[in-house]
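Removed: one protein chain of the complex. Kept in place: all other protein chains.
What follows is chain A.
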Amino acid sequence: MANIAALRIQREFKEVIRSEEVAKCAIKVELVNDSFTELKGEIAGPPDTPYEGGNFVLEIKVPETYPFNPPKVRFITKIWHPNISSVTGAICLDILKDQWAAAMTLRTVLLSLQALLSAAEPDDPQDAVVARQYKEHPEMFRQTAKHWTYVYAGGPAKMPDLDDKIRRLTDMGIEEHNARVALSSYNWDLERATEQLFS
């Protein structure tokens, strides 16, 4: 790894460790290897959102050309959000693409992602299915996002009626996550989800 990238990540790493957000448990970074090319990030779901109480793990890959190019970040924890792919965890956020600036840091990236969880941009979606639900059935979206937070991010809200619908499908031999995706995508309409899974 180029000198400047490794040196800067080392300094930033210390900066994040010392930051007040870490003290408040809102963000976290860990090293994955010794060369500072890959890091593991973690953000807490912001209060008053369906993600509250959840912990979301991120994969951060630092390119050799850092900080002149942005780090490559994706969600490892599965999440239901218009700007994050529910399949791959890929993120649609301008500062991770063309709006990156060399003065941004791991800390500001993690805080921006946390802000993205509070303020989705459904008109610039990464996951069109989620974005459509967000716009057309906001309450359904909230429930689904909360449910995913509970299942994948350790969130607090158990939702028995949604779990029941998933069980109906897993009893038919469908894998649990596939059942959850189908139901989430069809606004928890069991009939339509079943149809899609068996078509």
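Just so we're on the same page, a residue touches a chain if its C-beta (ideal position, glycine included) is under 8 Å from a C-beta of that chain, and two chains touch if they have at least 3 such contacts; residues count from 1.
Simple rule for what comes next: contacts and distances are computed from a predicted model.
Of the names listed as "Casein kinase II subunit beta", "Zuotin", "Anaphase-promoting complex subunit 11" or "Small GTPase superfamily", the one that matches the UniProt record for the absent chain is "Anaphase-promoting complex subunit 11".
Note on the undisplayed chain: of the listed residues A:S35, A:T65 or A:T88, the one touching it is A:T65. Only one residue in the set A:C25, A:A101 or A:M172 touches the chain that does not appear here, and it is A:A101. Touching the omitted chain from chain A are residues 3-4, 7-8, 11-12, 15, 65, 67-69, 99, 101-105.
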